[in-house]
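Encoded as structure tokens, the structure appears first; notes follow it.
Note that this complex is displayed minus one protein chain, with the remaining chains in position.
Chain IDs A, B and C follow the sequence of writing; residue 1 opens each chain.
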Amino acid sequence: MKIGFLGLGGMGAGMAANLLKAGHQLCVWNRSPALAEPLLAQGATLAAEPQQAFDADVVVTMLADDAATRSVVLDSGALASAKPGLIHLGMATLSAAFVTELVERHRECGATYIAAPVFGRVEVAAAGKLNILAAGPLEAIDKVQPLLDAMGQKTWPLGEDPLSAVAVKIAGNFMIASAIEAMGEAAALTQSYGVAPAQFLEIMGNTLFNAPVYRNYGAQIAERRYEPAGFRLVLGLKDVGLALAAGQSRHVPLPFASVLRDNLLEAIAQGDGERDWAALAQVAMRRSGQD
Amino acid sequence: MKIGFLGLGGMGAGMAANLLKAGHQLCVWNRSPALAEPLLAQGATLAAEPQQAFDADVVVTMLADDAATRSVVLDSGALASAKPGLIHLGMATLSAAFVTELVERHRECGATYIAAPVFGRVEVAAAGKLNILAAGPLEAIDKVQPLLDAMGQKTWPLGEDPLSAVAVKIAGNFMIASAIEAMGEAAALTQSYGVAPAQFLEIMGNTLFNAPVYRNYGAQIAERRYEPAGFRLVLGLKDVGLALAAGQSRHVPLPFASVLRDNLLEAIAQGDGERDWAALAQVAMRRSGQD
Amino acid sequence: MKIGFLGLGGMGAGMAANLLKAGHQLCVWNRSPALAEPLLAQGATLAAEPQQAFDADVVVTMLADDAATRSVVLDSGALASAKPGLIHLGMATLSAAFVTELVERHRECGATYIAAPVFGRVEVAAAGKLNILAAGPLEAIDKVQPLLDAMGQKTWPLGEDPLSAVAVKIAGNFMIASAIEAMGEAAALTQSYGVAPAQFLEIMGNTLFNAPVYRNYGAQIAERRYEPAGFRLVLGLKDVGLALAAGQSRHVPLPFASVLRDNLLEAIAQGDGERDWAALAQVAMRRSGQD
Partner (left out) sequence: MKIGFLGLGGMGAGMAANLLKAGHQLCVWNRSPALAEPLLAQGATLAAEPQQAFDADVVVTMLADDAATRSVVLDSGALASAKPGLIHLGMATLSAAFVTELVERHRECGATYIAAPVFGRVEVAAAGKLNILAAGPLEAIDKVQPLLDAMGQKTWPLGEDPLSAVAVKIAGNFMIASAIEAMGEAAALTQSYGVAPAQFLEIMGNTLFNAPVYRNYGAQIAERRYEPAGFRLVLGLKDVGLALAAGQSRHVPLPFASVLRDNLLEAIAQGDGERDWAALAQVAMRRSGQD
């Protein structure tokens, strides 16, 4: 099976490395080719252009966003030049509207699009322990299952409609943002009664909310440790925007997402856009005069 | 050590039983004395009036709310009749304003008020596995530590100001409500893309949000299992109101709590007030025409 | 007709003066009696205690809020000592819950409570041009109509239930606060595109929103003229709280009021509590980094 892999940022590099380790042959492409070098040392070949990577049985994309994916997959002519029967595993977080368009464009080209976004940060990707949300034609998913197994600890099947996986990914990120906001407001409240955020968030993370999302973001908030950014706040705004847009097209109001959007904008206006999105918690502190 | 225990509802009954099991002598009181019978069988004595239970070295109250506590502790004259040096362990969820008043009234009577609200539902109370948030004069807390140990798996010390424990309890409940709302909105969003809430919430509870709050409320939401109520939605509104009031007196805006308040009111207007507060999730479903 | 008048602040002083001008005899009371002097010069007599003012056929109260009214009318024993048949015109802005209690207490004393809150600021009260919202037993309203006519340009009858007038007053103040917030957000938006708030708000006040509320508050916002306060922001928070509480007891969610509450709290935390409530508009400016 000939595999193309496009997008070698923090996430993509780890995922591609795990495919190589599992014995697959990869032709990799990245806008900045320097990032491909470690993979070439592990046996990958380099594509000079996206089209070259698309000359494959399966192509995996892990590009930054809608715009990058549109540019590399559609505008470059890569998809149009793909051979019939290509299976495209789209693993980045994309909008519901753009995935709708991608599915249609693939159908026109005789290719198959599988949405397979993931939960997990860079270190999880490197460890091959991602949770993968997969939706698309079942036969195609079966074919790429060995690839998914090499990249993730578990594949969560979500049926034949790629949008289902997209929606779950977007909704999950919205829930993370909601947890951060709830911690931020609660920490501002308890601090106003003399409780240090570190103490409050330690209690929460060890009692009611004993989950990594709360413990990890809780520790960041407690220490005001927002740099370096694990996930930049401006990207958090983008993701909340994906939730709002996905909701709008199905007429689903999302009042928590609306609050998140407003507060993320405020955080950006106050200079926190390039910090980790846990800095959202500072909004509640600042508003109450406790920053 | 002579101990009075007032308030034998689901929570209080289990807590009092654990005190008896640990070898303490209890004089118990409940508005409806029938609920005291199992404890009398285990060796407790019955107080005919609150005053009698307050004739003790330590008194524990687990009454429904501010109003019940005011009636039993203050209006009945029980506190006024207490002997000097009484330590009062207030373990119910009360408002910051009322606890401020209680602290003052105890000081006037030569008594000591410790705020010791808890995390954990009825079955956790019965098992003696509560998480207890304790704040008050340290010497007094030391004296009652054996009692706290009999009722809880862990005591989280929060300093000398009782309001600190009150604030943490209120903030924790607010965070639970926020988690329910986030799940409700996210489930409405993903359902509109063809994903069953049961599937979505199972993924969340086993990946990002692997904590009991998410798994348990997630299962309730997935199954629309809101009866019998583990915690009635009208009480959830009361608790969110405690957070809003506590924030207001320190000028801490809580936009998520405001959304929760509006949505809980809508749930009550739509007939869900006596169901479990997980029914808050139905608001998002209903608004998007998916109920 | 013997008339008592209690509460001689900015509003009450003007209203009482207009009653005197219309030829009525007044026995006035104010916590600080110095404020009564101009009225005594116009022919009023001074009550040493509230009871004395309640020894009347009709009593008008224009006290600061629930607490002041409770203290003067109920706790002082004034109502209890009133002669049967007393008509009480409550013209201040009070909560729905407290007016419910007042109605009941008056009934017990054989007195009649009419809710008659007003729209109009101090200068309007002085000019006798208030808009008066009146609700209570119709026969009683008929009797006091000459008094209402002396104080207002128009009486808006709202039926027999005093709560109806209370609700309209509270809802009207909520709408004013909403208009201020909308202007604040809109001015922050347009300023970020290079339009001075003064220019934007002048256009609005002369086209779509050609009403005094928009023109007057718009001018204050445009000039950032928040001192001296015509209506203090902390009182604005109190009034929005009246709307939220009135809504809560009938299960009416008010999402705009929730936003207003959060933003007013933020304004107070940022130091604007004693300025005019038009300063609410600064919240949007500050959040967007434009203050």
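Rule of thumb we're sticking to: contacts are C-beta pairs under 8 Å (C-beta built on N, C-alpha and C of every residue); 3 or more make two chains touch, one makes a residue touch a chain.
None of these values were measured; they are calculated from a predicted model.
In the whole complex the chain that is left out makes contact with A, B, C. Residue in contact with the omitted chain (choice from C:Pro50, C:Gly136 or C:Gly247): C:Gly247. Within the complete assembly, A:Leu265 is the residue of A:Leu46, A:Val124 or A:Leu265 that touches the hidden chain. When the full complex is taken into account, the listed residue touching the unshown chain is C:Phe174, out of C:Phe54, C:Phe174, C:Tyr226 or C:Trp277.
Of the candidate positions C:Leu35, C:Cys109 or C:Ala186, contact with the unshown chain belongs to C:Ala186. Touching residues on chain C toward the chain that is not drawn are 96, 119, 131, 133, 156, 158-159, 161, 163-164, 166-168, 170-172, 174-176, 178-179, 181-183, 185-190, 192-195, 199-200, 203-204, 207-214, 243, 246-247, 250-257, 259, 262-263, 284, 287-290. Along chain A, the points of touch with the absent chain fall at residues 237, 241, 244, 247-248, 251-255, 258-259, 261-263, 265-266, 268-269. Panel shows chain B; residues 255, 265-266, 269-270, 287-289 of it touch the chain omitted from the view.
By our rule, only the chains that are shown with their structure count from here on.
Taking the mean of each chain's C-alpha atoms, the chain closest to the overall C-alpha centroid is B. If you average the Cα atoms of chain B and of chain C, the two centres end up 38 Å apart.
Each chain gets a centre from the mean of its Cα atoms; for chain A and chain B, those two points are 38 Å apart. Multi-chain contact residues of chain C, defined as those touching 2 or more other chains: 255, 265-266, 269.
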